[in-house]
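Take this structure, written in structure tokens, and hold onto it; I'll ask about it next.
For this depiction, one protein chain was excluded, whereas all remaining protein chains were kept in their positions.
This part shows chain A:
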């Protein structure tokens, strides 16, 4: 029962499906961290995105506009966060945690004020499923990787493009320089503030889209309070776990997605592990990632440090 191909195929499909929000948010976070900002506010950005997506969906009845609205809410929220962190150079951790608490309260309030609880969502198939011809017939992995939301395919493409951008373009060089040695970037005429602001805005866009995916693609257009449930924090862990490399983020997101899927499907497929342990598993993985951060020096050199010209 446990290891027959159909069970594995279904579990893997669920894992990949659940990995997409984390993948998007992690890719966004990656850019912030590469530019030297440890963006703990990711959880809040996703939450705003999740809310914004449902709001957009209810207003337009179009799931695509819903997703777009989610991304833009993420962007708007990130602008506020970036104002404090990149422009006013506040402490990144303190502001990030405060922002997450704010997001939890704000979206909960906004849900009561602005969302219709008895709203009937239209068909969301346009954004939730696209079968890639031929490939989806593949045994086991076909269902997992080629019967997914177009948003997931987009996220995979984004991972590849980000990898190439960071490695081979001048923009990538500048982003990395700002994260590794802001003083050197400044001396070269790069505006550290602008780069960090831009990186955080991109993070907001991605995290917002990830939140939108969570409500529109994964939950049928329904927003529930605190529906990200720690996925933003997990995404921060994914970035560290992946050693700041986009392709590894893809793999790590699916790994975290597996842990996520197991907590829903573990019992169904006859795993005899107690549910609370499964519920805990992504966070245990995350904890390992945080501990690893202290080991080795592969992260951006000046992550978490505000930049002030003239300081040694």
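We take it that a residue touches a chain if its C-beta (ideal position, glycine included) is under 8 Å from a C-beta of that chain, and two chains touch if they have at least 3 such contacts; residues count from 1.
Please note the rule applied: contacts and distances are computed from a predicted model.
Q: Pick, from "Serine hydrolase", "ABC transporter ATP-binding protein", "Gluconate 2-dehydrogenase subunit 3-like protein" or "Heme exporter protein C", the protein name that UniProt gives for the chain of this complex that is not shown.
A: "ABC transporter ATP-binding protein"
Q: Quick one: say which of A:88, A:184, A:247 or A:308 touches the chain that got left out.
A: With A:88, A:184, A:247 or A:308 as choices, the missing chain is touched by A:184.
Q: Just name the one of A:173, A:224, A:280 or A:305 that touches the chain not displayed here.
A: The single option touching the absent chain is A:173.
Q: Contacts of chain A with the missing chain: which residues?
A: Contacting residues on chain A, toward the hidden partner: 170, 173-174, 176-177, 180-181, 183-190, 301, 309-310, 312.
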